[in-house]
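Just dropping this structure here.
Then we have chain A:
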Amino acid sequence: MVSASAYVPAIVLLPFVSFIVALFGRDNLPKRGAYGGIAATAGSLALSLWVLVSVRNGAAFQETYYTWATGVGSQPWGLTFGALIDPLSALMLVIVSLVAMLVHIFSLGYMNDEDERDLPRYYAGLGLFTASMLGFVIADNLLMAFMFFELVGLCSYLLIGFHFREPGPPSAAKKAFLVTRFGDYFFLVGVVAVFTTFGTAAFAGTESFPALAEAALNGEATVWTPGGLEVSTWFTIVGLLILGGVIGKSAQFPLHTWLPDAMEGPTPVSALIHAATMVAAGVYLVARMYGFYVLSPTTMAIIAFVGGFTALFAATMGVVKRELKQVLAYSTISQYGYMMLALGSGGYVAAVFHLTTHAFFKALLFLGAGSVIIAMHHNEDMWDMGGLKDKMPVTYWTFLAGSLALAGIFPFAGFWSKDEILYEALIHGLDEPLILGAYVMGLLAVPVTAFYTFRMVFLTFHGEPRSSLARDPHPVRWNVKGPLSVLGVLAVVTGGINMVPVQKVLGIEGIDYLHLWLDNHWGGIEGLSSHHYAELNPYSSQYLFGGEVSTVLAGAAVSLGLALGGLALAWALYNVADPAEHTDKLGGLKALLYNNYYQDEFQVWVADNTRAVAGSADTFDQGVIDGVVNGVSSVSLLSSERIRRIQSGVVSNYALLLTLGLTTLLVVFGLIGGWF
Partner candidate 1 sequence: MSLLLQGTATDWVFSVRALLPVVLLALTGLVVFGINSLRPDGRDNKLLALTSIAGTLSALGVAIWYLLAGTGQPTHGGAISLFSGAIIVDGLGLFFTAIFTSVATLVIAASYDYFETDANPASFYSLLLLATTAMGLMAVSNSLATVFVSLEMASLPSYALVAYLKDNRGSVEAGLKYFLIGAVSSAVLAFGISLVYAATGSLLLPDIAAQIGSVGDLNGVLGVGIVMVAGGVAFKTASVPFHFWAPEAYEGAPAPVSAFLSSASKAAGFAVGFRVFATAFQPALDIGIDWGLLFGILAVVTMVLGNFAAATQTEVKRMLAYSSIGHAGYALIGLAAITAGASATNATVMGAAMAHLFVYGFMNTGAFLFIAMVERWGVGRTFEDYAGLAERAPMASLAMAVFMFSLAGLPLFGGFLSKYVLFLGAINAGFWWLAAVGAVTSALSLFYYSRVVKALWLEDATTDLDAIGDAPTGLYAAVIVAGVVTVLLLPGFGPVIETAEAAAAALFA
Partner candidate 2 sequence: MSWLAIGALALVGIAIPLAMIVVSALLRPAVPESGKKTTYESGEIPTGSGRVQLNIQYYMVALLFVVFDIETVMVFPWAVMYRSALEAGVPLSQALLPLLAFIGILVVGLVWAWRVGAVQWTRSIRAATQKTERQNT
């Protein structure tokens, strides 16, 4: 039998071929490139599933395909391309190719049926985007990962700016590109530092950099450090440098500003970016080289804290947004914050779990939003919607499933993964104040998430239509409903792959499939198992209420309670016929339901105050964070203006400056060298 490993490059190459075909085939293609893209991604999906199955049968492997260059000199280094197929990458391959295929199908409805022009360029971009993300996933070394990471960024630039004739998209594309690129430069320096330190950038094997780092910390190996720096300090610095790229791509505070702007791109692209490709790349990278990160407690704590903070910070901003996609954008930032929190607090499996469930329900929500946007003739303002529930039932029910998952309501997928993250953060955080702080922020974000999610759901689908568009929505076809249904099912059931709480509470062994999967239960690559990571991680577990089971139950109860609370608040405020006139309506009711009046009054007060907090978070975001980003660029541009004035255009001045420069050099080096 042919082994799946021989076909791994094809997983990457198929979408790449569709990119080439779309690029050169232009308008001669059926559906202008869509079918090619669907076929390619379907092929990738099939191969990925095959790979998944063969990994399940113990066929994890690492293979080098191509060597770019080998260096001579004191420290030989090799730049190679290869594939690392282990449980983690096999799982991710399936997620990426599945979401990519669904997005391609959905695009038939969103782009082709809407008569967008220039579609071959769109499908070419999607193909390249998918290919580069898949290439990133299989990368077996940091340099290859970096190159595909960059390619992902470039594709996002091309796709976000797809509607380049409008004013918004080009600048949003540029912002996305430059902000993530800003983080990537730290990443680049980090890659170079890894090479210099270890002489290799491989992820797996005894000669890989996580393994060497571990050995170096145990004193079993020596590595280069700049200026004789303490090994652990240097590892922390390197880890943080690479984290720069992660923060940029995964839109963590403070480099998250590009992501809401990136909503200017076509909605299917947003789905792809948020669920499976670009943003997921950052978190995946941390998971990929987790063996390195767990060695540095400082880095871990920073990751956890940034994650927790981002989760809360972005969630509060989601509360005040008017546009459907804006809400989803902030929810993405927030959810990736959770994943970072999980990674930082030692919850490797929890992070991958949430990455998986989030990929499905966020793709679902974006595609659902796309469906709504089609129906609303590309109006995205939620205050113009309302009452779409009956007119588009498929969209409504799937969207609802996604929202329940996002809000973390039992038993939808998001509940299980988010609960496990919070649980990990809690048990590891009881000794670590920083982790505990991150946990608290993550917990606080739960009701906020539920609140804004259901505010969105209620405003969009419930109540009375608030505009003529909403009264007569544009119908959507199978190519929209199909992907929605697939994802809707997944959003409901994905939680089943990792029933850890159930296992712990009821004592049923063997239903925590994801744990077993990532723990090389069915075979994997030595040194890349969650078990190994758990041994390395710097935390100890503490339990509340005298035991594991009670801690699990208490944690789940608290987070579910908070989520339900948020949901209830949203219900009360927005699940009404006409939420905008909420307060006026109260006057008629007060004689009849006096007590309810107080209750409503209280709710209004809560709403106003949440609004104030969220609003100030939003202001902070727009003013300070954006301001700093803009500030850096304006300072650069200002200094650029100053620096170029040196070139006065008068050749005598040049001669003078040249002489002065030379004289200065002569004097300085004469003094240093003692020539006089």
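These made the cut because all candidates are chains of the complex that A comes from, given by their letters.
Brief remarks on what is shown
In this section, a contact is a pair of C-beta atoms (placed from the backbone, for glycine too) under 8 Å apart; a residue touches a chain by one contact, two chains touch by 3 or more; residues count from 1.
Fair warning: this is a prediction, and the values are worked out from it, not measured in the lab.
Although all of 1 or 2 belong to the complex, chain A touches just one of them, candidate 1. Taken in their complex, chain A has these residues touching candidate 1: 66-75, 77, 79, 143, 146-147, 150-151, 154, 161, 164-165, 170, 173-174, 177-178, 181-182, 185, 188-189, 191-193, 195-196, 226, 633, 636-637, 639-641, 643-644, 646-647, 649, 651, 654-655, 657-658, 660-662, 665-666, 669-670, 672-676.
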